[in-house]
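With one protein chain withheld, the remaining protein chains of the complex are depicted in position.
Chain nomenclature is as follows: A, B and C, assigned in order of appearance, with residue numbering initiated at 1 for each chain independently.
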Amino acid sequence: MEVRARLGIFLCDCGKSLNNIDFSKVKERAEKFQDVVYVGLSSCLCLKEGLEEMLSVVRQERINRVVIAACSPELKENVFRKALEEAGLNYNCLSIANIREQCSWAHEADVTDKALELIRMAANKARLLQPVERKDTPVNTEVLVVGGGFSGMKSALELSELGLRVTLMEREPVLGGKLGEFEGFYGFETTPKEILSSVREAIEGNKNIGVLTSAEIIRVEGEAGNFTVSIRRGEEKVSRSFGAIIFATGYTTEILPQDFELKPDVNIISQRKLVEMLEAPAGLEQRPGTIGFVLDVSDENSRLPFLSTLNNALAVKEKLGSEVYVFCKNLKVDSEGMERLYREARERGVVFLKFEEKPRISKEDGRVKVEARDVLRGEEVVLLCDFLVAEEKVLPPEGTQTLSSMLNIGTDSRGFYQDENVYLYPVASERRGVFFVGGCRGDSDLARASTDISSAVTSFIRLLSPRDVMVEVKPQKCRACLTCIRVCPHSAVKLVRVETGEEVAKISGVACDRCGICTAICPAKAIRFEGYADEQILAEIEAIGESL
Amino acid sequence: MIIAERKPLEEIKNMLAGYKKILVVGCGTCTTICWAGGEKEVGVLSSQLKLASSGEGNELSIVEATVERQCEKEMVIEELRDKVEEVEAILSMGCGVGAQTIAEIFEEKPVFPAVNTTFMGMPEKEGAWVEMCGACGDCFLDRMGGICPVVRCAKGLLNGPCGGTRKGGKCEIDPEKECAWVLIYQRLEKQDRLDLMRKYYEPKNYGAVQRPGRVEAATA
Amino acid sequence: MSREDNKIVAFCCQHSAYQVANKAGRMRLHYPDNVRIIRVPCAGRVDVQHILKAFEKGVVGVLVMGCQEGACQHLTGNTRAKKRVKYTEDLLKEVGIDGGRVKMVNLAPDMAQRFVGEIKEMAEKIEGR
Partner (left out) sequence: MNPKTMGQYKDREGLRQQQHRGCKMAIHFREALKTKDFIVTAEAGPVKGANTEKMQEHIELLKDRVDALNVTDNQSSVMRYPSLGTCLLVKEHGGEPIFQVTCRDRNRLAIQADLLFAYSRGINNVLCLTGDSIDVGDHREAKPVFDLDSVQLIHLVHTLNSGKDMAGNELDGGVDFCIGASATPSADPLEPQLVKFQKKLDAGVDFIQTQAIYDLEELKRFMEHARKMDGRVKILAGIVLLVGAKMAAFMNEKVPGIFVPQHLIDELAQAPKGKGLSKGIEIAGRLIRQIREEKICDGVHIMAIGREERVPEILEAAGLEGRET
């Protein structure tokens, strides 16, 4: 049965500072609004004293819907809601009129009438607010981590430390990823290989982490808290449930990219080849006297090529003692520690040359000739080197597009996950419960990957806390037209069979991000968004009309 | 599903000229699903009619309703019986079948169509539908790779594409639309059944459905 | 007609435009007081009917204010709103309410000046109607 609304209106003049509102007039007029049983004025509603007074009035007057006319809701809404719950009211029975930022402060002249109208809008809406039930949707706490490189393994370890079960999936037969391809991090005591083997060991000894190698995702269904993932391992296909999925699928490099117009050669080589040489210098016929690096021709966005160049240049100096020249357009040293690496390289005698126009590269007497105009010196430079290390372009790994369309998640212009959407940045995606960490978000280094992992883990923990269902499909009105399923940006709606046997749309409380796009678009008006329901928005509009 | 489109307001206003009390009836089935005449569109049209009539100083009184399936007499009676009494005219937002069903039941009230019924189609994406079937009464999709040239080819050709096919296999009349015959070719080629396309098809029996059409189930 | 009768409704996305309005207030950037802000969770929540209803109630201008294109937390909310605003404009034209009285505005959270400018522009437009 509908309980008749008993409205209490609590005005706050913010320490008597809202001088262009005549609160006595507001109080007098607001008392005449429909269903209002109390109007009071405070100067510090958000402080202990003000809150306590409000609570006692709410209890005394048996107020069941509260209107607060004060500062902007995002400032103190949670304080007020909590207080109301103490008084035994559902937190959703509160409507706030923003009479400070959007009224008193926004206008110079007397705005008593406007304030009154804002309060009437809030009161109209308050009358229609429904108590919200907190539903504890069961959430699967096991996490699937896709990609067994550094980022993937680290994510698995961090989650397992919190006592969570993790399945770590890798496409290749062994864990490891790209980390082993680095020669070393200059100035670090441990080598990448050592880091890798220690992480791998930790994974292997961990009871909470299950490892699936040579495994690939073929389908992802469901939503945050309850994903069903179909995985193929050779001939075998398995279907498993997870609460969240962390993608750490990494990146790939195109050695000697197309736009570089170079062909691999005995002495035009990739960074990886150079690393192999550095690992076994004894295998070289003779020590190379000069080694050149060319950078920044095909891709200005990536940091990784700069990082490997600086590291490898220093390693060449140390292990081979060759002369090292680095040709580049712009040197990016914005990652942690890179400035130091750069300085050290210069101190050790690595020569950096800045070009504007692409260097011309040719062969001469079995050596590689690089001709470029050094814009800083303003002169043509000709270098003959024994080896030329060419830039590698950082690209999304194979299968990224397939995964992206399977997940219904977009990629950025370079094809990496998590484009620069400010709200989702850095690791979230438009699908709640799906996160991206490390190299698959564009190029990354260990520091950035580690930050990513922490944010993803924190976000997942937040996902586990119970959420209120605010957006719901009324099954009897649903025509199963699938519109909401098609438009939901978070893939939070699916078709389910209800008891009557009919199929209707159902919104997952966990996956829903509460945008109301489905509510607005439903042609049968079958979706209700508590707090922003049609009748509630229309009631606010009605209040504007009433004074006309 | 049946696809329809809202008529321009001007046309609807002209139909309603002289009537003061109107019942706007949506249909909860096809026209809801194709966004032309569900509960929401009933609200939008009613709002528009109110705005238009009050602008002319002659406000209409509007009753809104939505019938689960306007083509079902029982449902129409159940939902509209009482509401019809208070109005002078009925505006149907169902397909042509729905409007005629209402007209047949409430014979003393004029019934006006607020939508144009356009075709039978499939949703392409949200808010977009494409024609798929022309109800020819003589289905031959088995030989056409599951693509009906009767409605998906601009000319309804049966033996292959016309010479107007545009570059990339687009239709002569609209570079945005696919040439059905190129689609049929590709589909049959994929299934290794191109022989079906190479066969000659006789002129179609356009009399397969005798107008007015009527079907009665043998077991009825 | 007094300004009080010439009301404007601004549907403001809570992620951007609503914050922008607050910011304008904090900066004491004054704007016409006939605007009424309705907070929405995303511009994509605003429906044709909400706008039409506002006009039915005598409101003379409506602004739908959402995030910058490409920066919607819900990806398509602001672009859908833009389409809907365009459609509503056409519906209003059919009932003799001239175009320009409904407008989609895309705002980043720091565009207080722009917000005020848009309100002023709409206020001027409806004053001269």
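Assume contacts are C-beta pairs under 8 Å (C-beta built on N, C-alpha and C of every residue); 3 or more make two chains touch, one makes a residue touch a chain.
It should be emphasised that the depicted structure is a prediction, and the values quoted were computed from it without experimental measurement.
Engineer: Name every displayed chain that the left-out chain is in contact with.
Structural biologist: Touch partners of the hidden chain, whole complex considered, are B.
Engineer: Using the touch definition from the top, which of B:124, B:202 or B:216 touches the missing chain?
Structural biologist: Answering carefully, the residue with contact to the hidden chain is B:202.
Engineer: One chain is left out of this view; which of B:35, B:106, B:129 or B:185 touches it in the full complex?
Structural biologist: From the options B:35, B:106, B:129 or B:185, the contact with the absent chain belongs to B:185.
Engineer: Tell me which of B:57, B:163 or B:212 is the one touching the absent chain.
Structural biologist: B:163
Engineer: Considering the entire assembly, which residues of chain B contact the chain that has been omitted?
Structural biologist: Output for chain B: 154-169, 172-174, 179, 181-182, 184-185, 189, 194, 197-198, 200-203, 206.
Note that in this section only the chains that are shown with their structure count from here on.
Engineer: Chain touch graph shape: choose line, ring, star, complete or other and state it.
Structural biologist: Chain contacts: complete, every pair touches.
Engineer: Select the chain whose centre, defined as the mean of its C-alpha atoms, is least distant from the mean of all protein C-alpha atoms.
Structural biologist: Nearest to the common C-alpha centre lies chain A.
Engineer: Using mean C-alpha positions as chain centres, tell me how far chain A is from chain C in Å, no decimals.
Structural biologist: 29
Engineer: At what distance in angstrom does the C-alpha mean of chain B lie from that of chain A?
Structural biologist: Chain centres of chain A and chain B, defined by C-alpha means, are spaced 43 Å apart.
Engineer: Listing for chain A: what residues touch at least two other chains?
Structural biologist: Residues 487, 521 of chain A each touch two or more of the other chains.
Engineer: Can you pull out the residues of chain B that are in contact with at least two other chains?
Structural biologist: 40, 43
Engineer: State the interface residues of chain B toward chain A in the complex, per the touch definition above.
Structural biologist: On the chain B side, the touching residues are 28-29, 32-33, 35, 38-41, 43, 123, 125-127.
Engineer: Okay, in this complex, where on chain A does chain C touch?
Structural biologist: Chain A residues touching chain C: 72-74, 98, 100-109, 111, 113-114, 117-118, 121, 410, 421-424, 430, 487, 489-490, 513-517, 519-521, 529, 532, 534, 537-538, 540-542, 544-545, 547-548.
Engineer: Which residues, counting only chain C, touch chain A once they are in their complex?
Structural biologist: Touching chain A from chain C are residues 4-5, 7, 9, 14-15, 18-19, 21-22, 24-26, 28-31, 33, 36-42, 44-47, 49-50, 53-54, 56-59, 70-77, 80, 84.
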